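I'd like to ask some things about the structure below.
A protein chain is absent from this complex, but the other protein chains hold their places.
Chain IDs A and B follow the sequence of writing; residue 1 opens each chain.
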Amino acid sequence: MNERSSVEIYTEWDVVAARQLGRDEAKSIGFGTVDQARITTAISELARNIYLYAGTGKIEIRRLHDGVKKGMMIISSDNGPGIPDVRKVMEDGFTTSGGLGAGMPGVQRLVDEFKIETEVGVGTTITAIKWLR
Amino acid sequence: MDLHVQQKEVRDVYQFKVVGEVDAFTAPKLKEQLHSIAHLKGVRAEIDVSEVEYMDSTGLGVFVGFYKTLQEQDGHVKVTGLNRRLYRLFEITGLDAIIDVEEAKDDE
């Protein structure tokens, strides 16, 4: 069973709204303080990337119940320009050297599962999952 | 060491004044600046290097690259204010035969 909720990203303030939603959900699922902070930071990065590079998009949060496991899925989607070279974006030192924050490798490190789908001119969808331990 | 490039356009001639040292570290900056006009057809460019204290082969490479690019588009490059050392560099490399070069007027 999945429960979903989402925040549309139009302005930088919506990044804050997405963080808030993520934190509330993480707390109620039962994540500890440190993991809450990790989840929120990941959402923050994803939402900010939408705001900076795609203009508009959406952050969606789903609760996951997989048998005994509980967790949370974050889906970041936009209809922006897409990423021409995903390998480069996933490389350490690529975004951080430009001072753009944690970048995609950072987001990947904060979660347990990470998937990126992108097409130039169509948009980007990033799915991240954090499991409750 | 730093490198500064000033650029202005005077009667259809793009004038660049290069100040500082042109080496492996600063050459990309010069290249970027020069190539901002490299796509234009039939461009006339003049590069004043009278305040270039030092240039290594990477720097020379930027001039060669710029020359070749402009040449393909019927453009023209002139390099002015070369000190003795730089003039020798252009002479040894044979570039003085294909690029318009002008030695500094009052050579100390």
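Rule of thumb we're sticking to: contacts are C-beta pairs under 8 Å (C-beta built on N, C-alpha and C of every residue); 3 or more make two chains touch, one makes a residue touch a chain.
The working rule: contacts and distances are computed from a predicted model.
J.: Pick from "Imidazole glycerol phosphate synthase subunit HisF", "PP2C family protein-serine/threonine phosphatase", "Acyl carrier protein" or "Gx transporter family protein" the UniProt protein name of the chain that isn't shown here.
T.: "PP2C family protein-serine/threonine phosphatase"
J.: For the chain left off this view, which of A:Arg4, A:Lys69, A:Lys88 or A:Arg109 is in contact with it?
T.: Here the residue in touch with the unshown chain is A:Arg109.
J.: What does the interface between chain A and the hidden chain look like in terms of residue numbers?
T.: Given the touch definition above, chain A has residues 32-34, 37-38, 40-41, 92-93, 96, 101-102, 105-106, 109-110 touching the missing chain.
J.: Using the document's contact rule, name the residues of chain B that touch the chain not shown here.
T.: Those residues of chain B that touch the unshown chain are 24, 31, 56-58, 60-62, 64-65, 67-69, 92-95, 97-98.
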